[in-house]
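Here it is, the structure, as structure tokens.
What you see is the complex with one protein chain gone and the rest in place.
Per-chain numbering from 1; labels A and B assigned in written order.
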Amino acid sequence: MSQDQQTTTTSWEVFLRPRRGLAHQHVGSVRATDPDMALAHARDLYTRRGDPLSLWVVRSDGVHAASPAERDPFFSNARHKPYRYPEHFAPLTRGEQDDA
Amino acid sequence: MRDPATTARPAAPGARGTAPGDALARHVRRLGDDALILGQRLCETVTRAPTIEEDLALSNIALDLIGHARVLLTRSGQLDGSGRSEDDLAFRRTEREFENVLLVELERGDFAVTIARQLVFSHYAVLHYTALADAADPELAAFGTRAARESAYHRHHADRWTERLGRGTAESHRRMQAAVDRVWPYTAELFEEDELSRTLVATGAVPSVAALHDDWAAAVTAVLDRAGLTVPALGPQPRGGRDGLHTEDFAPLLAELQSVHRQYPGGSW
């Protein structure tokens, strides 16, 4: 019974730019057979309220992902390098908190 | 285009006098009736669409159409000086007082019929409402601008599905062609003008729908071509809606639409 959907609809990730000046944000996903349908469904589903400026749909299987749980070394870049942050260094003005 | 004999048909009981305001009011009411009845048909599809996404899409379109009806019926009640509200006009007129085209009242049918009807109507609506944006009446002009924009999305929805059904499977092609064949004869009435509308067109109060026909036919033909569908031959063209002479599908539709409102006389909602 579900064979038709299982074999044919694809998952698409939906990104919305809610306001000028903001990046597109991931808002969820839709299922559709092709990009036009995906865009239409995303429009109907995610723009019923507000005044969104732009919508993207991206095939979910086109997203390449990684997370620390799976690939810890991949994210090790940020650790043990305090000198990447301004507060590692002497404050520019004596007695003030870092706010650079 | 219009059969002159139609002017000899019995006038609908709700037809009022022929003062200019009344004529425009009646013209606007006809357009409001088109939107209301088509919106009502789409309401029937909600919870019955092929996918949940389509329930959402069709209800969005229904919502726009009911919105159009509200503006147009309200304006009509102002123009004829009767002070009738949108609800007076929607819920307290009888079958013969409604003057929508027959196309919009035809039974729901399958999804292909829904799409075929949306295709021919939305292409017409975009052209007509765009032209209406130049109307002398400022409220009508504002309505035309808004409604043309919304109808353009309805048109996109119908185009998209027409192409997918036309070029989908053998079954969808067969159903879509049958649906186009079914609604096609009823499209002529969209572009007909009678004495009332000709008078209004002559004074520049409203745009001529007859003048829109060729652009409409070209646009719809292009979509049907893309979809691999055949433009039906011109056969008999049923008409009568603009005079309150409906199909037998209409009375049950209206009874349902008005049932609760009429059961509670004097009610406020």
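Definition applied: contacts are C-beta pairs under 8 Å (C-beta built on N, C-alpha and C of every residue); 3 or more make two chains touch, one makes a residue touch a chain.
Simple rule for what comes next: contacts and distances are computed from a predicted model.
Q: Determine which name in "Cell division protein FtsQ", "GntR family transcriptional regulator", "Phosphate ABC transporter ATP-binding protein" or "1,2-phenylacetyl-CoA epoxidase subunit A" the UniProt entry assigns to the undisplayed chain of the complex.
A: "1,2-phenylacetyl-CoA epoxidase subunit A"
Q: Who does the absent chain touch among those shown?
A: Looking at the complete complex, the unshown chain comes into contact with A, B.
Q: Any idea which of B:T94, B:T203 or B:S259 touches the chain not displayed?
A: B:S259
Q: Under the stated touch rule, tell me which residues of chain A contact the chain that is not displayed.
A: Here the touching residues of chain A are 1-2, 4-11, 13, 23-24, 28-31, 33-37, 39, 44-45, 48-49, 54, 56, 60-63, 65, 67, 69-70.
Q: Considering the whole complex rather than only what is displayed, give the residues of chain B touching the chain that is not shown.
A: Touching the missing chain: residues 36, 40, 43-44, 46-56, 59-60, 62-63, 66-67, 69-70, 73, 86-87, 90-91, 110-111, 156, 163-165, 167-169, 171-172, 175, 226, 256-257, 259-261, 264-269.
Everything that follows uses one rule, which is that only the chains that are shown with their structure count from here on.
Q: From the C-alpha centre of chain A to that of chain B, how far is it in Å?
A: Their C-alpha centroids are separated by 42 Å.
Q: Could you list, by residue number, the parts of chain A that touch chain B in their complex?
A: Residue list for chain A touching chain B: 30-32, 36-37, 40-41, 44-45, 48.
Q: For chain B, which residues count as touching chain A in their complex?
A: It is residues 53, 56-57, 60, 156-157, 160, 164 of chain B that touch chain A.
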